[in-house]
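Questions regarding the structure given below will be posed in turn.
Missing here: one protein chain of the complex. Every other protein chain is in place.
This part shows subunit A:
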Amino acid sequence: MIKRDTRMNADTAPLLQVNDLSIGFGDQPPIITDVNFSINRGETLALVGESGSGKTITCRSLLRVLPRAAVIHSGTAVFDPKASAPVDLFNLSEKDLRDVRGDRISMIFQEPMHSLSPLHRIGHQVAEVLTLHRGHSRTSAKVEVLEKFRRVGFVDPERAFAAYPFELSGGMRQRAMIAMAMIARPELLIADEPTTALDVTTQAQVLELIKGLQEETGMAVIFVTHDLGVVANIADQVCVLRKGRVMESGPTDIVIGAPAHGYTKKLLAAAPAIPHSAEPSKARPVVDPILQLEGINKTFVSRAGTFFGKNRAVQAVQNVSLTVERGKTFAIVGESGSGKSTVANIALGATSADAGGEIRYWAEKGALPVDVAHLDASERRSFQREAQMVFQDPFSSLSPRMQIIDILTEPLRIHGIGTRKEQKERAAELLEKVGLDKNMLRRFPHAFSGGQRQRLSIARALALNPSLLVCDEPTSALDLSVQMQVLELLEKIRDDFGLSYLFISHDLAVVARIADEVAVMRQGQIVEQAAPDVLFTAPRHPYTKALIAACLEADVSQKINLQTVALGAGDPHTWPEDYAMQGSSLPPLIETEPGHLVRVNP
């Protein structure tokens, strides 16, 4: 462990001092060993590490919101030592701890989708904190909740109060969570990966909000994250964890700016970044397309709330045209709700597009294209062999009740390829292709880590020897260093087997690395499209610029003004005149220079 704490001195006692913390599951060897850290009032401490490093368990142990089997073996967590009666959080009775929870120390969790009860109105869930700790009545709590809702950025607090979680987007739910955590004005806020599930602009907004609230109330923040870009931009102190031990800790400027420990250096090296400058390459015409979408529209009709009310139509994809070249990677980036996953599903024929557009697929160069939207049964079967999908979440896209061998041979069985013995050999071969050992065939998915599972998903997608892979956010659920390995694997099999990718992601850095051509989608429309070195070094569209600006990099010398990037691209009516929305439509998508398409007035 390397500790370089320059701030600690006798007269400023920290708000929280954790010493020699060890936690284990049951009788097994501890998963957290001798962890020490401290945090001062008004300060932000980042707990950094990959999954399995114990950062989440560590921060949850402070309020003892732990899995049932987890036991705190030893350690003290002295909270507010300067007070007349400092408390050791690990020694408090369950009842006394309840008074601390949500009142003096509060928490925000990673999954805004699942961290709120689906059946209770958001306002009531937030107000509960006040009725529990402050003895407020329902009406007086509501006044404060509405005030807090306004502060965290709800335009219509009354409506938000009465809303149910499923009626809000991920970013809005996280705001509601923050309102809940802040309503009792805690002295310490513990944020467990609060922005990991959000896209870049929303992430910047949430970070800016937490920072702003911290300045107003002077609370301390423990920020748990695996994203060094976030750390570099918001943390004062950093504590790097690996396998339950502290590797390095100290002020952010030093730990991130000049890391001493090899592990920190490795983490920093794995952090993906958008290239800052490169020679823009010349655009080449597409000579050998494999998949082409032309004029694709998709309208979802959402049922009205009442049985007799009117249905509402939402246009998820508007007039999208794109061409994937054989052996290349075409990437679509965009925020959540931009319609990028819908395009992926349409490309595979899994979702049908509105009438009018066309999807063409060329099985080989110069062959006649098939129309993916109107396949007959036998054409569909052969198309399914050729085009496969890799999903985002490797934890839910593999059946937990099937052995790996069954998962990998299922596509072969469906399509009736080979004998059982051949299928088994094929499965073993696939495992080796994706860098796993073939004696793992009899295991179940739960025995694998996230990165290994994503390798399994890739192996499954490869089972039928496809030519086209549609990858829907294949690395978003993974740790940085694992992300890197999976990207390397994808690149390798693309080049080894001549695969073509349609790659969907919200992560610009990932796209910058793997793509040959990038399209930026905003609310169902492509606003800009170019080769990555052009797009990332000379973006033209204000929306693309805003997305790039919101990417946080692990570089303490280049802190980003969160306030500015949190605005995103703003209202399309306020964009520079050439790009601005006129009435309800954006300018046309035109080729400003060879290979660079922008939605701009000519």
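To be clear about the criterion, a residue touches a chain if its C-beta (ideal position, glycine included) is under 8 Å from a C-beta of that chain, and two chains touch if they have at least 3 such contacts; residues count from 1.
Here is the rule we go by: contacts and distances are computed from a predicted model.
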| item | value |
| --- | --- |
| Candidate names "Acetolactate synthase", "NADH-quinone oxidoreductase subunit D", "ABC transporter permease" or "FtsW/RodA/SpoVE family cell cycle protein"; UniProt protein name, chain not shown | "ABC transporter permease" |
| Option touching the unshown chain, where A:F37, A:F109, A:F161 or A:Y263 are the choices | A:F109 |
| Contact partner of the left-out chain, one of A:R41, A:H133, A:R360 or A:R380 | A:H133 |
| Hidden partner chain, touching residue among A:F25, A:F90, A:Y164 or A:F444 | A:Y164 |
| Absent-chain contact - pick from A:S117, A:T299, A:S382 or A:Q558 | A:S117 |
| Interface residues of subunit A (partner: the chain not displayed) | 60, 63, 65, 94, 98-103, 106-107, 109-111, 114-121, 128-129, 132-133, 164, 166-167, 169, 177, 180, 302-309, 311 |
